[in-house]
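Omission of a single protein chain aside, the complex is shown with its protein chains in their original locations.
Then we have chain A:
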Amino acid sequence: MPFVSEIQRQSDFNHFPSTTPIVIDNGASAFRIGWAGESDPRVIFRNIVQRPRHKATGETVTIVGDHDPSLLKYFDCTRSGPRSAFDGNVVYQFEIMEYVLDFGFDRLGANGPEIDHPVLITECVCNPVQSRSKMAELLFETYGVPSIAFGVDAAFSYMYNQQLGICDKDGLAICPGFTASHVIPFIDGEPVYKGCCRTNIGGYHVTDSLKQLLSLKYPHHMARFTWEKVEDLKMEHCYIASDYASEAQLFQKGTKEAEEKTRCWQLPWIPPPTEEPPSEEEIARKAAIKEKQGQRLREMAEAKRSSRINELENEVRGLEFLLHQLVQVAEDDIPSFLSETGYISKQEIESALTKATQSLRKAKGEPKDEQAETEDHTDATNEKFHLINVPDDVLSPEQLKEKRRQLFLKTTSEGRQRAKQKRYEVELERERRNQLDEERRMENPELYLEELRVKYKELSEKVEHRKRLKTNGGHTNGNNVSGGVGRGERLNAAQRERMRLLTTAAFDRGKGEDTFGARDEDWQLYKLMSKDNNDDDDEGPDEDEAELVRLSSRLQGIDPTFVPKSDVQPTEMPKFRPLTKEDFQIVMGVERFRCPEILFHPNWIGVDQTGLDEMTDVSLRRLPSYSDDIAERLTNSILITGGSCLFPGIRERLEAGIRMIRPCGSPIRVVRALDPILDAWRGASVYAAGSQFTTQTFSRMDYHEKGEDWLRRYQLRYSL
């Protein structure tokens, strides 16, 4: 049963004579205001105030109570949430209280210069006098109320139910409210506050714990659990288990009964569109398109190539023709002839020609003659390097230069040769080793395989360890592959060395003047520091790695079960499971009775006080006139009222709980109020309409004359 506010503006305010009292039930959760003598309050709304900013105009406005949430889209509510005037069950922020009263009176239809009606307003049991006097002051000074009476909501509710014959003159009122629960004993229809007791647990705490539990259980849907929504869930689904332990057992065992008791809230969820595998036709079509595109690209490349070849051929032909002409031209005319062509000398033309022929060859895809040349080198070495063996003093300076060039060329070509030779030898060696391995394998395949595996394992561990040392500085926690130097991550060896050098440079030179750089050695520091990580790699790891590669390839060849440890950890993305309907379900099982159970076990949410059932016992013991007779009379008429007693099963549970505490055989009767929520207002309305009401009010004059101490002792007489 979700909370429904009634905030229609009333139009008949002026029809009521000024003697008709206005009755206000000022509860921590809801504010109810109406006329004395009527059966229902005129205006009901949540006792909260919001001060959001209007988005269009930017002004801060005041919104009291709960409204259509769709209208709040025009306001920026991010700065301030809903605020309450209550701390616990005591009004402490009178600015907010004033907004609430403004709204209440406004909706009741007030429009005169002041509120010219007596006011009966409820307060908590034993309200601190400061709160009481502030409230009186507010009503007197700001609204011009002629007289006020304060009463306790639970007492009005008890009185009202007593008049209806639901409970007796002597009895107990158990009132689990929004922020606190009370037990108030009544004797002869009067509340005995001495025997009263309060536990600071109420519907607020139930909703709060449900909200927290659900958002811990479903962190992804946290935004769904707004206060209003959870409040609705609580009112709709929560119940009190007759025996918590056995009820929880049901759920723990996963019985059928528990399944039936589990409620599921399906959040809006749209199934993702299912992707159909592409049909044969589709695949064929796609392949055709791809093929077509490839064909086009190939054609384009071919056309480009042929045009280039054409171009180059033309150029070569032109140059050849030019050379041919040049031969025929007379010696003296050469410069003038050349100036026309744009070339400076014959050599230039020739070099251009060779260049063009080379690129032509390249374009046609013929092998470069470079390769062929190197092959020729060996044979032609002696001819090419003819100057090498000639002594220096015989040669002219130009020839000397040439000789030096030849020397250089020769050494490089020889070096190349040697490398080739070495490669060949290594190849031979490997071949030999493989052959040896093969022989050994033939002798004892099992043993050989085992050995190979062990070797592989050792080697791979060694290599890995080295790698880790390098990247992670001996930090053996292998799951850190990022290598970045974040918080808590170790530096690698090179970085650590750099750090060490820097710190020694900074701190080892004493506190005096800075002499860094005075000596030349100081600057060596930078050389050391800039040394890169790779520099200190010796041959070792490379060799190991090569061996590792060889072993793994070998193992792969002969061992079908072998899986090589990949170098880089496969950074597999966590696979995204497609979200299903179940991911958008809020399942409420144990929560349904776990949250309201805190009314009986406040210590479950860290409040070290007695629960509802035990409170009755405490309350009876506190009675100054305690006797078994009185206790029996009281327990024979226990009324439960207040918002949190709407949980199904609370009556039976309370009866069982109180029976356990009270002596055997004592009469116990627990009844629920007719309407646990509205009875307090109705009782107050009846009371205010009574002829004796005016004797219980106090005016502004009284308030100022009698002072605070009087107000402290002020107490309504309910049984008039």
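The rule we apply is simple: a residue touches a chain if its C-beta (ideal position, glycine included) is under 8 Å from a C-beta of that chain, and two chains touch if they have at least 3 such contacts; residues count from 1.
By our rule, contacts and distances are computed from a predicted model.
Selecting from "Coatomer subunit gamma", "Vps72/YL1 C-terminal domain-containing protein", "GTP-binding protein RAB5" or "RNA transcription, translation and transport factor protein", the unshown chain of this assembly corresponds to "Vps72/YL1 C-terminal domain-containing protein" (UniProt protein name).
Within the whole complex, the absent chain has one touching residue among A:G34, A:P118 or A:G611, and that is A:G611.
Across the entire complex, the residue among A:F16, A:F94, A:W265 or A:F337 in touch with the chain not shown is A:F94. Contact with the chain not shown here comes from a single listed residue; of A:I63, A:M135 or A:A154, that residue is A:I63.
Considering the full assembly, A:F105 is the residue among A:W35, A:F105 or A:F385 that touches the omitted chain.
Touch with the hidden chain on the side of chain A covers residues 9, 54, 56-57, 61-64, 67-68, 71, 74, 87-88, 90, 92-95, 98-99, 102-103, 105-106, 110-115, 124-131, 141-144, 193-194, 196-200, 209, 212-213, 216, 244-245, 248-249, 251-252, 590-591, 594, 601-611, 614-615, 618, 624.
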